[in-house]
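What follows is one structure encoded as structure tokens, with my remarks underneath.
What you see is the complex with one protein chain gone and the rest in place.
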Amino acid sequence: MKKFVGFAKRNLKDYLPILALIFVIVLFAILSNGQTLNTNNIKQIMLQSCTYIVAGLGIIFTMSLGNMDMSLDGIVCLSAFLGLQATEQFGPWAMFGMIIVAAIMCELVIGGINILLGINSVIVSFAVSFFGKGVAGYIIGNRSTGLSVPSVFNGLYSKTLFYAIAIVSIIVLSVVFHYTKLGKRTMAIGSNPTAAKAAGINVTKFKLLAYLVAGIMMGIATTMIVLRSGAIGATTGAGFHITMLLMMVIGGASLTGGTKEKIYSVVVGVLLFLCLENGLTVLGADPNVIGLIEGIIFLASVTLTFDRDGVPYIL
Amino acid sequence: MKMKKIIRTILAVVMVMCMLAACGGNKASSSGSTASADGPTIGVIIWSTDDGLGADAKTALDTVAADLGVNLIYRTGSFDADSQTTDIENLISAGAEGILICPIVDASNDEYLKTCEDADIPMQLMFRNIVDQDAYDYCMASDQFAGYVSEDEQSAAVAMVDKLLEEGCTTFGLVDRESGNAVIDRRQTGYKEYLDEKNITYYETITTNTATATEMVDATDQLLAANPDIDGIILSSGSNGAIDAIITDLEGKDIKLTSFDTPADIKAGFEGGNLCMLTTGAQIDPVYAMINLYNKMNDAPKADTPTELDSNYIYMTSVEDAQNYEKCFSEFNTYTADEVKELVDMDLDAFKTEMKNYSLEMVSEKMK
Partner (left out) sequence: MIGREFTEGYYRSDYDDNYNHDKVMLEVKDIKLGNLLKGISFNVHEGEILGIGGLTDCGMHDLAKVIYGLIKPDSGEVRLPQKDVLITNSTKAVNNSMGYIPKDRELEGLMLAASIKDNICMMSMDKVKNGFLITPGSTKKLANEEVEALSIKIGGLELPVSSLSGGNKQKVAIAKCMANDVEILIMDCPTRGIDVGVKAAIYRLLEKFKAEGRAIVMVSEELPELIGMSDNLIIMRNGKVTVRLKRSADLTEQDVISEMI
């Protein structure tokens, strides 16, 4: 019994997000008289979660480096815009390639500037955010026609495809993150870059690889967003980075990075956030109250996961 | 140390539980309650219910909804197509039987409609029409599209220019916003085209869509400094206190101002002497939109095909107008409960005529 209590105490922090998820689901099911457990409702949540999960799986790599990535809204906007623009020049199928390439380039720029110039990666990511939104917004604004997804892709926005992408991503990236050199070395760099270097880890190479992974997953996620939206405007992707950050932290991901990161934080965090929003909407809560609650939970989560030992090493 | 952390956790969880319980308890008083579940539920998606137009729209909608026995659930704060689609999905889960939306991304209207079609419920647009050809074709051909209500931005723009010409202005200064907001874009295109047609000189400054009042005033000052012969200014969007600040800024100068939206103290604005025209009052738009949607939801649509309705702006050009406006519009008094029911029963032509009659005079007449 004592062993169990000791185990529970030590790992409470780790299991709290999952417990919170179960708690939220049960709570809203009760409060809404089962409305939230309606099959359609659950399907909606699952569908909405796919894009966030895919993006989060990539971002957890850069997050474990200790990088809070504030560029996501710019990346989504710019990649989506370039992708749809490419369909006009090169035909509809160019969209996929263009979006992924654009997303990868953006992330590598962040990584590259951080490595070459030593500028804090959070700041660089802000810069990319402004740049992405600015460029896309400017050109979109000067266009007379809107930018729509080519109709040949209309069939692609389907639940099955999105679920498939999400599930495959979860499996592949869990393995890469927890069981390969890439994941472990990224976490080591996040824990203590000096020690990592001293241990023979090629910090530059692995940082860039982490950003590459993030870029690929952001590209896939942007593609999913574009398919879901049917068209893009200057506001596409707005707030994505904040929502993403909120979700990952609520799921237990630590802002300081390091070896404590777990990939299930992404899935748990996304689901927790969406169930919370969904539940509160079904109950008819005032939108401002929803924001307030999300803020409180975010604050609590950051407090619990922030590792003082990891602080000096934030890149 | 571990103990502290556990206490913190428990506190956080307890806090959250209380908030949720309180929130659940608020169901009855919040405007979006599902407690009185006898009437139909409409999901309303709007950019915000806190700013000038948003708050007025909410007041109007809440009053009319109460008259009709309709429950409203609001979703705000979404600024891209993906989030608005999520809003629609969440509202459907919450039991919405009709969606009233002010769409942010014009070309995604067909996507929004598809989400509604999947759930077999109708969708109605407010404050917007559909510009993108593909989206327009799709929506107009759909059984679940109730229609759209929008303002004639072009005519309003022309009226603003004419008013300034009336006041004797010869050189215009346009304080514009960057493109991205379809409504504001149409206003700006409207007066620029008209000014070009009439061969009138104008100078333009462009501010961001989120510019603060200070930034707007700075932009105006720079425009005036660069072109001192400007004697008439048009403001395409006066939100965030921009118009109040510019009115103060222009005091004492011999420059006339017309603007969209309203300052906090409208009467004082006109008394100052620079302001000569305000274009506002669009909060009637969602009311007409909701009535149109309500008809559709009750299988008594005003027309067999989606309706394309034009809503009027309210123009104010004098201190008396301002006084009238403040008297009539601090609460929503334009239509009584009985009149709302009449609007529901009207056929399409009568409804359109009624909408055409909407003006400051009409409302102040009613209130006498």
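First chain written, first letter: the chains are A and B, and each begins at residue 1.
Note that a contact is a pair of C-beta atoms (placed from the backbone, for glycine too) under 8 Å apart; a residue touches a chain by one contact, two chains touch by 3 or more.
For clarity, every value in this text was computed on a predicted model and none was experimentally measured.
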Who does the absent chain touch among those shown? A
Touch as defined at the start, partner being the missing chain; which of A:Q44, A:N67, A:S169 or A:N192 qualifies? A:N192
So that we can see where the missing chain sits, which residues of subunit A does it touch? 175, 179-181, 184-185, 187-188, 191-192, 194-202, 256, 258-260, 307, 309-310, 312
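Simple rule for what comes next: only the chains that are shown with their structure count from here on.
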As a quick test, compute the distance in whole Å between the mean CA positions of subunit A and subunit B. 33
Complex contacts: residues of subunit B adjacent to subunit A: 2, 5-6, 8-9, 12-13, 15-17, 19-20, 23-24, 26-27, 30-34, 49-50, 73-77, 79-83, 85-86, 89-95, 104-108, 110-111, 119, 131-132, 134-135, 178-180
Subunit A - residues contacting subunit B, complex: 9-10, 12-13, 16, 20, 23, 27, 31, 35-36, 38, 40-41, 44, 47-48, 51, 137, 140-142, 145-148, 151, 225, 228-239, 277-278, 280-289, 291-293, 296-297, 300, 303-304
